Each structure stands twice: as C-alpha cells, then as structure tokens.
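Just one protein chain is left out here, and the rest sit where they should.
Moving on to chain A:
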Amino acid sequence: METTTASQTGKKRRFKSSHRRKDGYKLLLAALPFVLIAFAFSYVPLFGWIYAFFDYHPGIPLSKTPFSGLDRFREMFSDPWMGPVLMNTLALSFLSILTAPIPMLFAIMVSEVRSGWFKRLVQTVSTLPHYISWIIVYALAFSMFSTEGAVNTFLMKLGLGGAPVDVLGNYERVWTVQTLLLLWKSVGWSAIIYLAAIVSIDSEQYDAAKVDGAGRRRTIWHITLPSIMPTFIVLLLLSISNLLSAGFEQYLVFSNVMVADRIEVLDLYVYRLGLVTGDYSYSTAVGMFKSIISIVLLFTVNLLSKKFRGQGIV
C-alpha cells in the first residue's frame, strides 16, 4: 500500500511539474504582449536620447548627421535663456513646496468635523478640482479673474476699485497667482493621504489625552500632528525630487504675452526649443539633463531618508 502511494505521489509530482512548465510557457506567452507594450512606450523613447549627441535636423537621417559629442550639453552653459528658465522653474517649485503644509492642515481641519454629511461635502467638493483638466481650470479662472470676469464685475457693482484688475496678466504677481491656482486644484486631493493617516491613528491615544484633560487643540498638537509628520516628510522629500518638473500643462495653458517670461519652466522651454524652434538635438539634451538631475535627486533623497528614518521612499 505504502509503496504504491509513494510512487503515485511521485508520478503525480512529476506530472504536476511538467504540467507546471507547460503552464509556465502559457503564462509567459500571455505576459509577453504587456512586456512589449512597456518596452515600446517607455523604453524605446529612451533611445531618443541619442539625438542629444548629434547635430540632428529633421528630414536628414541620423546616419548622415554629424556626431557632436557633448557639445549640446556645453551649449546649455552659454544659453542666455537657461538662467531665467531655471529661475522660474525653481521659484515655482519652491513656492509649491512652501504651501505643502496646507493640505496637511486642511486634513486635520476636516478630521475635526463631527457632522458626517458636512465632512463628506467638504471632501467631495475639495477633491473635485483634481479631476478637471488645466484647460477647464483656465476657463474657470478666466471667467473669474479676467477684466470682464466675475470678480471685477462684482467689485464694479459695489463701486470698489477703479480700473478692472487683470489678475491673470499680472507680471509682478504671476508666481503667487499660479501657486494659488495649483493649491486650489490640489489641496483636497493631497489631503486624502493625510486623512488616511489620521484615520489609522489609534483612538485610545485620544481617549487617554481626554482623560488627562487635553482640549481639541492640545490633542491636535500632541497626537495628530506628530502621527502624520512621517507622511508629511515622505511627501516633502518626493516633491524635492520633482524640483525641476514644475508642471508643464499649467504653465502652457496660463501663458500669455504679459506673463510668459516668468512662467516659462524647463519643460515648457524644452517644448518650445523642440517644436517651435525645431532644434531637436538641443531640446533633447536639455530634457535629458532634466531627467538625469531628477533621478539623481530622487536617489539622494531616498538615501537621506534611509539614513535618517531607517526606510527609503522609492
């Protein structure tokens, strides 16, 4: 009896393993198209970086294009546009990092709301702007802030303010205006992750604090804030690695003659160099420079995070 069962299971196992191998091939075959999709749309474009090392002009095949080595990269240092563009990019990124605590504060405020329907209303409404395109944001902002927009009309009606103010064409305030628009669009969405963190705080901590006589503000200060600080720091670090990607669509859409000089960020510059000026090689070099710095920043930040918090973020 025993021997037969042993040989039977042995047979079964052998059968199973060959079966498994066949299954393996099947699965591999099924996975192949997806590997190809990832390759075609994410990896193949990387080969395009090669243009940065040539003096490429559209129409002439790459094989007949002179190799230029690192010339395109050297060009960046003598490019008079590079300074202002980098300045714009860093300034706008920096301003948005400055506003980073606001979603956290917003989440705390929402979590302190006791009425269920009001909480839901606030959350639903505040995340809505995340789901509309920058074009719609532009349309809304235009209807609010243009010289014939709601705000100016309202001020006129009240008899306040002399000439209508053109908020979207204000050269001096454009960074502030754009930062506020970005905040308007993203605050509710960014708050979700903090809300998740707040929900997962052990409620016993609050009960204990209450017994000790702590009020709302004290529990926020001593329990909620410290509990969500790690989340805040991770997100802050991630935003540092995105320092050079300030948000292409926003500034493309909101660009106009009055403010263009101050919101031309690196991504916008790359597009303008490439498609408007037609300088593919230089444009690719600038884009490549940006990608590489971003990756270096990401890994640096990750390393720092590992060192100080014991865990990475990537």
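Note that in this section a residue touches a chain if its C-beta (ideal position, glycine included) is under 8 Å from a C-beta of that chain, and two chains touch if they have at least 3 such contacts; residues count from 1.
The criterion applied here is as follows: contacts and distances are computed from a predicted model.
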Original post:
According to its UniProt entry, is the unseen chain "DNA modification/repair radical SAM protein", "Carbohydrate ABC transporter permease", "Pyruvate/2-oxoglutarate/acetoin dehydrogenase E1 component" or "Quinol:cytochrome c oxidoreductase membrane protein"?
Top reply: "Carbohydrate ABC transporter permease"
Original post:
Out of A:G24, A:P84, A:P101 or A:P226, which is the one that touches the chain we can't see?
Top reply: A:G24
Original post:
Which one, A:P66, A:P84, A:P101 or A:G215, makes contact with the chain that was left out?
Top reply: A:G215
Subject >> Among A:F73, A:Y206, A:F232 or A:Y271, the residue in touch with the chain that has been omitted >> reply: A:Y271
**OP:** May I ask you to list the residues on chain A that touch the chain which is not drawn?
**Re:** 20, 23-28, 30-31, 34-35, 37-49, 51, 106, 109-110, 112-114, 118, 120-129, 131-133, 135-136, 138-144, 148, 150, 153-154, 156-157, 184, 187-188, 192-193, 195-196, 199-200, 215-217, 249, 253, 267, 270-271, 274-275, 280, 283-284, 287-288, 290-291, 295, 298, 314
